[in-house]
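Excluded from the complex is one protein chain; the other protein chains are retained at their positions.
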Amino acid sequence: MTTLPHPYFKLTTERVEPHRLRLRLFGDLDHESSDELVEALERRLEEDGEEVREVHLDFRELGAVDSMGLSAILMAHRLCEAAHVHLHLDSRPPHLDRMLTVTGTLDYLTDPCADHAPVALGDPEPPPGDRAE
Amino acid sequence: MDTTKTSPAGSLGLRTSWASAPYPVVLADRAGTVVELNTAASAVFSALSAGDRLRDRVPSWLADAHRRVSTERSGQRSDREPAHGPSGGRVGDRSYEAHATCGSDGDVVWWLVDDTDRRLAEEALHGERQRTSFLAEASNALLSSLNVNRCMEVTAQLAATHLADAAVIIAPGKGRRHPMTSCVGSGEVVRSIVDIDTTSMPGLSEALQGFPPVPSRWIDPASAPEWVVPEEMDGAVGSVVITPLPGHGTPGGALVLLRTSGHTAFSEDAEVFARLFAARAGAALAAARMYSEQSSVTTTLMRELLPPSLHQVNGVEFAGGYRASGQSDRVGGDFYDVHPGAGEDQESLAVLGDVCGKGLEAAVLTGKIRNTLHALLPLADDHARMLRLLNTALLNSHHTRFATLVLASAARCEDFTRLRVTSAGHPAPLIVRRDGSVEEAATAGSLVGVLRTIKSTTTTIDLAVGESCLLFTDGITEARGGPLGDEMFGESRLREALGECAGMPAEAVVERVQMLAADWVGRGVHDDMAVVAITTPRPDVFSAMTRGAAGRRPA
């Protein structure tokens, strides 16, 4: 179909300043492309190491986002947290903001003060009561 | 072998020239009386001598050929071979080609050339072609069904039509019980389960254990037990072939071929051929068995994962509908459940959710959420707490797969239903009022499974008789299609559709929404779609009678 607005996905990474990494996303961030974002970010954080203080995800050219896309953004947030790097979600289109609002993740992802304690590693505590198998 | 077709040199008078020829030569006059024959001919036609009538002493094909040639040639003078080609036929167990040379006096000299070997080769070739085409046909027929019984039927039918007078397939059984499929000629296929001792038939237990087949000539047809001979078989068993049906590494059963005593016994060739057929039938049966095993495993697993069929509980109507995205998938990332309240005035809990991702991984997470919520049911009076505990149970340091869901606790209070509704990062449910107006439930919250702390707000809604609350996943609102091909179904269309659903029973609301969304998508691709409707039914409904029978699809 040629009528789809973004029939492809593309990702560029760039060190705009020594301490600032920018990832620009083009096209749909979905179950097919979400791994690309996570892998690219993981690699760059590892390679560029200590110097990076800020990661900017630039969504200006973003197409559709599905739940796996949101999962990838949440993973990006978690990776940045672990590396003590600030994650910024720049140029968010309205549909992304709507999704973040409905899922209750907008504050978490955009407010630098919100919920910054990292998720405890290892198995989480089981809830009280029986856990049916 | 020398198959020269040259006519004898010189005139018919030079009889001595062929008297000692290596070919059988017979000279007969116009009336068909033998005038002379050479030594080779005497060896072939031992009873034939000069003065005999051909018709009395030689096979009819040769006598006929003679009559034809002499009639044609009468009155003509020619020593050339007649216009039509040589005749041919059998003499005893040999076969000959007969070349005629006509003499001026109407006599005909018949030169006979032994072509037994060529004919055999041709017959073998023809037989081979037939077999190849039969095997191709058999493969076609066998491959068409993945149903084990159907596959055995086809095997029996093919074998009984092409290989023997009757065919019996004995499948591996449990203990002494074996499923048996038999067919006689082109007759009907009979299926049965027989209680048998496989050692009672020589060759059978070997075949069922996958040992190489016992040669047919070693099997005494009289030893074939009664149970293996189909009733419809006409006449006593004359010969038997037992061939193993190879499975995928394990024996797949035995194919028993029977011929009546009136029929020629199985040749060694026929036995080899039966084995070629059995190899194909065995492969098809093994594939069918594997399919049925896998599909029964999947069906068992699915039963756990498939959304339940819903019905009325304590005066509140629940209905649900689900459609997985993949054409062949039946489970995916969307789910719903209704946990009935224990007593008349107890709340029932409806849950509808959407797990991120697709396929098996999503299904596994779905299962975990459904189980955990089930365990947390005693805490359902506090949705926020229930969600917090669910969130903790799902947190995982390795991935950020999450779920969004809606909890709706419903209890019937006289002429309305009181709902407590909480969204956990999920699109808010829509409510259709009796007058057709549609409103959104005032609830919001965070998704579960990723964040360390989550928030949620619960809202209370009263549904009068004929009013419904619709829980749905974004597969509905984000379905792409419509007349222009790539439009989203969208929330406004969903609201409009729902506006027409005032006063409808829950299952009709669900069906209406599902139908509109499915028609919108048409033949395009779509995400998982799930809907649950909660409705306050009219007081006069008699649905109590049908409770438990509401399932419209078999489990």
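Labels for the chains are A and B, by order of writing; each one numbers its residues from 1.
As a convention for this text, a contact is a pair of C-beta atoms (placed from the backbone, for glycine too) under 8 Å apart; a residue touches a chain by one contact, two chains touch by 3 or more.
Quick note on the criterion: contacts and distances are computed from a predicted model.
Participant: Which protein name, taken from UniProt, belongs to the chain you can't see among "4Fe-4S dicluster domain-containing protein", "hydrogenase (acceptor)", "GMC family oxidoreductase" or "Cobalamin B12-binding domain-containing protein"?
Facilitator: "Cobalamin B12-binding domain-containing protein"
Participant: Among the chains present in the display, which ones are touched by the chain that isn't there?
Facilitator: B
Participant: One chain is left out of this view; which of B:W61, B:Y291 or B:F416 touches it in the full complex?
Facilitator: Result: among the candidates, B:Y291 touches the missing chain.
Participant: Considering the complete complex, identify which of B:D354, B:E491 or B:E507 is in touch with the unshown chain.
Facilitator: Counting the whole complex, the residue in contact with the absent chain is B:E507.
Participant: Which of these touches the unseen chain: B:E268, B:D381, B:D415 or B:D519?
Facilitator: Touching the chain that is not displayed is residue B:D519.
Participant: Go through chain B and note every residue touching the omitted chain.
Facilitator: 137, 140-150, 154, 288, 291-292, 295-296, 299, 327-328, 330, 482-486, 500-505, 507-509, 511-512, 514-515, 518-519, 522-523, 538, 540-543, 545-546, 549-550, 552-554
Here, only the chains that are shown with their structure count from here on.
Participant: Taking the mean of the CA coordinates per chain, how far is chain A from chain B in Å?
Facilitator: 47
Participant: Spell out the residues on chain B that touch chain A in their complex, using ranges where they run on.
Facilitator: 333, 354-358, 371-372, 374-376, 378-379, 389-390, 392-397, 399-402, 404, 424-427, 444-447, 450-456, 485-486, 527
Participant: For chain A, which residues are in contact with chain B within the complex?
Facilitator: Per the touch definition, chain A meets chain B at residues 1, 3-4, 31, 66-68, 70-72, 74-75, 78, 102-105, 108, 115, 117-122, 124-133.
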